[in-house]
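Can you read through this structure? Questions will come right after.
Here the complex is missing one protein chain, while the rest keep their positions.
Showing chain A:
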């Protein structure tokens, strides 16, 4: 028979509850920073990958293949344990004075996810009829301005569903940051478990919070799509 006694109070109040809340804060910070930066970087890489200049395309392709095809955990370790060995002393000094664990995790998450986002946006761009680019160029817009004002706004609309997936992946993948000591939600749940041996409660709480976070991201994107991007359909 089951000998385990559930004690949900540890995750709903008191010290351990506060640990989980502080973990959630860090997870939120990581997710927001990651989503914003990964989106911007992804846009940039998508445009570079479609450049007329072959070397630029090569660089973008190398970036995509490299970061899409290596494990995120390895990338996190690389930024955290590897990068400082080759950085100038002054940079390292500055990094140590900041929250380096957080920075390394944010950089890894951003770069890793931007590669996927770039591919999604690129397929969105390719789905826009080439006549739109012709119309923009005919009006006197440069290639980049045409992208900015005419092609990308349309491509991003089409890309929303796959983008939501990437944003959700990023939020969930932020749990890997615990491996370098970032005190985010999973790290804190693990701490609670170590102190209380209440692993079921601790990780159930973490699971519920991640689920809630995902639902919120999805709902926000849905709202953005309906209210901002497609006002004519509202």
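Following the convention adopted for this analysis, contacts are C-beta pairs under 8 Å (C-beta built on N, C-alpha and C of every residue); 3 or more make two chains touch, one makes a residue touch a chain; residues count from 1.
Keep in mind that, in the parts below, contacts and distances are computed from a predicted model.
Look at the chain that isn't drawn here: its UniProt entry, checked against "Amino acid ABC transporter ATP-binding protein", "Spore coat associated protein CotJA", "Malonate decarboxylase acyl carrier protein" or "Beta-hydroxyacyl-ACP dehydratase", names it "Amino acid ABC transporter ATP-binding protein". Among A:91, A:135 or A:208, the one in contact with the hidden chain is A:135.
Only one of A:150, A:171 or A:213 touches the chain withheld from this view, namely A:150. Summarising the interface, chain A meets the missing chain with residues 131-132, 134-142, 145, 149-150, 153-154, 157, 229, 232.
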